[in-house]
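Of the protein chains in this complex, all but one are displayed in their positions.
Presenting subunit A:
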Amino acid sequence: MPEKGPQVNEHSDAVRVDTQMLASQAEVLQGADAMARLRASEERFRAFVTASFDVVYCMSPDWSEMRFLRGKDFIADTMTPSRRWLAKYIPSEDQPQVLDAVGRAIATKSVFELEHRVIRVDGTLGWAHSRAVPMMSGDGAVLEWFGAARDVTEQKLAEHELRKSEERLRSAVEVGRLGLWDWNVATGEVYWSDEHFRLEGYGVGEVNPSYEAWTARLHPEDRAATEAALRRAMEAGEEYVREFRVVHPDGSVRYLYGRGRFFYDAAGQPIRMTGAMLDVTERREWEERQKVLVAELQHRTRNLLGVVRSMADKTARASTDLSDFRARYRDRLDTLSRVQGLLSRLKEQDRVTFDDLIRSELSAVAGVSERVELAGPTGVRLRSSTVQTLAMALHELATNALKYGALGQPSGRLAVTWSLERHGAEDKPWLHIDWRESGVDMPPSGVEPAGTGQGRELIEQALPYQLSAKTSYNLAPDGVCCTISIPVSLTTLELDEHA
């Protein structure tokens, strides 16, 4: 090659000559042989460029004019010099970026290189990776730019898809609070995702992830079994699936659910394990609560059946005949049903209030009566365990009042008043209930009205026994007087005050 011919100032291996170079060289070289060699060289060059690139192009020194472009099937050809190349090939929003890179290449007389979008033959957008080198004369002036480009559309779309899929995965992992690990079993090297650190109660990057750093956080009671399960999975080639507890530095205990998979070399040796874990503490707590509730429900149901049976026995003993039994028994069962109804309508933390209970019992027995006066604070909440026995007692009082007392006689009056007071050494709140009948024509003193036995027993025996209540039951000259005081739990009262 002659020393003073046009030179490519760098990357001279990539593009050594073009047709014009060949023409100018032809002037220097003498003879038909030389010309023949040149033509052969040109043929090889064309073949090489055509095979290697999707696009070859040539630009004027200041890039204002495109001298030619061959674009195969990727982008349209430009066979005669054109100043409209930018609009023809580059989508308008990308033009500033392309011009910017062109400007830099011109200013430094160095390679233009850019990956940019292009308008394809069919009018759709594709991606090109384009490089152009300045061809310079001996005095360093740029004669023209020779460029070649590859269609990288598929590659870009694949990259884009990959990025999107990675983003989707990352976002799923983040939103799902999954802690990931990747354990090189052979070297002991471990990768943890940020969430993995947090799940184990570590600050992100606080420790070097390792098998030991994992076991250090395992709950002492779970450690042996959890490690054994891991070894079993490793040996059996099975998925590792396990729930275990970890203890954080602040002492809090969390339940984690982990799933992992081992990979083995050709000799069957475990070389790698990857997996993910999730905090399932809330689910565990919820399950525990459910278990307690189900057990409690069983307990109550079975006790209730016991109560129903013993109620049947007692009613049978106190009844004169079968129809008497039927009336009384149905009455009492109805009371129990009403109580269950009140209780079952409650949501968690809700309580039956005393005013609800007394109104429900009195209206069930006597309907609305102007002979009844109720006075006391609303919203006094009763423990669920209290409601049933108290309701039964109120029911017996109301039934007796209807049959023999204030609700059954024209001149009778019933006043039920209640109040909430704190007393005793522990300053516990008590609910005082005062049931006072008046204007009742009572049997001669010493003779108890018929049928009051069971009500009395409930008030004098069952309430003190079951609810630690203090009660009194008196047959005053003009009607029954009964007082019931029951301790109310502090939380019940507090809930009340905030309600």
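One rule holds for everything that comes next: a residue touches a chain if its C-beta (ideal position, glycine included) is under 8 Å from a C-beta of that chain, and two chains touch if they have at least 3 such contacts; residues count from 1.
The rule is simple: contacts and distances are computed from a predicted model.
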item	value
Per UniProt record, name of the chain withheld from view ["YCII-related domain-containing protein", "Nitrile hydratase subunit beta", "Response regulator" or "L-arabinose ABC transporter membrane protein"]	"Response regulator"
Candidates A:216, A:280, A:333 or A:462 - the one touching the absent chain	A:462
Option from A:137, A:252 or A:310 whose C-beta touches the chain left out	A:310
Touch with the omitted chain, as defined above, among A:87, A:121 or A:295	A:295
Which residue of A:165, A:252, A:385 or A:472 touches the chain not shown here	A:385
For subunit A, residues in touch with the removed chain	295, 298-303, 305-307, 309-311, 313-314, 385, 389, 461-462, 465-466
